[in-house]
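With one protein chain held back, the other chains of the complex are shown just where they sit.
Moving on to chain A:
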């Protein structure tokens, strides 16, 4: 590929004299761009491969066919990609199936728990379990991951325990977030998954930065493991400016990062028709110069095949970003604070549940393969339910994090102001013991001793 022009002379000097490294940074030189006489191609620096035309013709988005959706297994569980061979044992498939089942059962229990007032908030991921579980199953456990909030399956597949899930949901003293975050804002050092934050799309440029860091670290220590950054987001979040910034930076800096969009049709109440007018999110990837694919997000095999291939590609040629748009349907309400039947027909949802669901699709495939049946299904559901309820009641009984933790981690060390404020709070608790209930907090008010 021809390199792009840079107008200023000092720039050229500065960049061309950089010592050569193994790093594939294209050297940009002004001399490589000049308009040759009678050329049939544009040589403006902004677009080098564009041919001249005498046709006054605007490009109409609708004249392009929608990008196709890759699938391996259809909604009846039958293989449609004839080249497909399962790359994992039946036992591993069963494990992935159980991970999806775990999430869907936990969703029901926790949704009800919120309705009973035992939990402040919850978000289910019904209908989208294949995207998260499938992608997790083909990534390296050390690949750092940024989630939006509907990727519980990713945590589960990577090894999050029932106790860890419940500790976060109940914000008890075992919660790594130290009781600071709303429920479902999971994070894990052990699993290399960043803690979820509520502001949408902020994680996307951060993932680009993380990808660049991985590339630099591999360059500085060639013997280290090659890793990619992974970033999930919904189609609604893709309307944020951060999405645009992230795609563009990842492409220009050639960052090894896999962007996985869950296009489930809704952002709370907003249907995709009010979200965008282009061909979904995938069509945008091409505009940023990013290798892109659209897949059937209800097909765990398609997710696995696409993410596996994407990881390989992301590490090629010194690194590059990949965009995967997973088409799916948000079967559930947006969250426990939302009644989705206020803006969509109940029958539409019921149709999706019945007709096409990632869990039943994999189940059909497994049953056809002969590694799953009704008895195993019942047994699995019962034992998962028991396990979750046990974790639930244990987590609910645990103490809340120590009061002192509300002041910590703002800075690396407590500032003099924060120390004074800890003391001020402690004095209040001493003077007005009947106004505050701190009995549930680990160590009571003792943790506020400075």
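Keep this in mind: a contact is a pair of C-beta atoms (placed from the backbone, for glycine too) under 8 Å apart; a residue touches a chain by one contact, two chains touch by 3 or more; residues count from 1.
The definition used in the following text is that contacts and distances are computed from a predicted model.
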Checklist entry - One chain of this complex is not shown here; going by its UniProt record, which of these names is it: "Os10g0556600 protein", "Mitochondrial ribonuclease P catalytic subunit", "(+)-lariciresinol reductase" or "3-methyl-2-oxobutanoate dehydrogenase (2-methylpropanoyl-transferring)"? => result "3-methyl-2-oxobutanoate dehydrogenase (2-methylpropanoyl-transferring)"
Checklist outcome for this item: Where A:206, A:263 or A:298 are the choices, the one touching the absent chain is A:206
Checklist entry - Which one, A:45, A:86 or A:176, makes contact with the chain that was left out? => result A:176
Checklist outcome for this item: Of A:80, A:109, A:219 or A:425, the residue that touches the missing chain is A:219
Checklist entry - Out of A:189, A:277 or A:397, which touches the unshown chain? => result A:189
Item to check | Missing-chain contacts mapped onto chain A | outcome: 8, 10-11, 14-15, 17-19, 21, 23, 25, 144, 175-178, 180-181, 185, 187-189, 194-195, 197, 199, 202, 204-214, 216-217, 219-220, 229, 241-242, 244-246, 248-249, 252-253, 405, 409-412, 415-417
